[in-house]
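Input: a single structure, listed below in structure tokens.
What you see is the complex with one protein chain gone and the rest in place.
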Amino acid sequence: MSTERHLVVDRIRCDGRGLCAEILPELVRLDDWGYPILKPGPVPEHLLPLAERAMADCPVLAIALRRR
Amino acid sequence: MSLVLLSAVVILGILSTQRVQGSFWPRFLTTGLHRNLALMTVVFLVLHVVTAVVDPYTNLGWAAALIPFSSYYRTFWLGLGVISFELLLAIVVTSLLRGFLGHRTWRVIHWLTYAAWPVGVVHGLGTGTDTFSAWMLAITGACIAGVGIALVWKVASGSSDPLADARATFRREAR
Partner (left out) sequence: MALLDQPDVLAPLPPVGLHFIEALDHSGLFGRGGASFPTGTKWRAVAQRSRGDAVIVVNGAEGEPQSKKDRMLMSTRPHLILDGAFIAARVLRARRIVLYIGEGYIAARDSMLRALAQRTEPERGIVSLAAAPARYVAGAESAAIHFINEGVATPTSAPPYPFELATLVQNVETLAHVAVLARTGAIPGTVLLTMAGGVARQGVIEVETGTTIAEAITRAGGPSVAPRAVLVGGYFGRWMDNDEARRLPVVRESGLGCGVVGILPMSRCPVCDVAAIMGYLAGESSAQCGPCFFGLRALADACTRIASQGSNPVALQRLERWAVEVRGRGACKHPDGAVIFLSSAMSVFAREFELHQSDHRLRQSA
């Protein structure tokens, strides 16, 4: 579907700061070293605002929402 | 007031880089506060500039507020304030447009904070009418101490990126 958005992490830029997991725990959890593990699949409608906040709040702009 | 706010913003910014958090204090709270206080600071600074310009006693005019070192009243100290304010504007505007500018550009301009804050402090000391009153000195002292301590702590902690050393080693060896 063209309206589907997916969370994508730039793995090299990501520093394991962890804000994404704080803001969006439904879709992001941290591994044993503080780096994000994303739940696969598109972002549900009701979580899109939080996903956009996670994208904006990431200190290194490593997480993004993409149209697949 | 602006000085206190600005100092708080700088301290929160430094804490953001050091990944500070507690059980009841998530990291996004530090960044969120930093951002909100920064915007509040801008509002207060605009008020500060406006009241200074329209003050009949100083007769500054708008030019003085926008062009550094163009006022007749305390030319040097006021000019510093204009510089500090304009630096802060650049920092805030680039932060709001961070998504479009990219991380690297945003970061370089954000470093200007380390110039904007001290220049603002000196401006306050130089133009204040009650600079040497006890409470004014106390407040200014506390602000400087606060930022100073945060900075020292940041420098002493070293890089907060757990990969920094390993990455540097690999880059050295993969040349």
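Chains here go by letter, A and B, matching the order in which they are written, and residues are numbered from 1 within each.
Rule of thumb we're sticking to: contacts are C-beta pairs under 8 Å (C-beta built on N, C-alpha and C of every residue); 3 or more make two chains touch, one makes a residue touch a chain.
Here the structure is a predicted model, which means the values were calculated and not measured.
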| item | value |
| --- | --- |
| Contacts of the hidden chain among displayed chains | A, B |
| Positions on chain B contacted by the hidden chain, ascending | 162-163, 166-167, 169-171, 173-175 |
| Footprint left on chain A by the chain that the document does not show | 10-12, 14-16, 31-35, 37 |
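Everything that follows uses one rule, which is that only the chains that are shown with their structure count from here on.
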| item | value |
| --- | --- |
| Gap in Å, rounded to a whole number, between the CA centres of chain B and chain A | 29 |
| Of chain B, residues touching chain A in the complex | 16-17, 19, 21, 26-28, 31-32, 98-99, 102-103, 161-163 |
| Sites on chain A touched by chain B in the complex | 13, 15-19, 22-23, 33-34, 55-57, 59-61 |
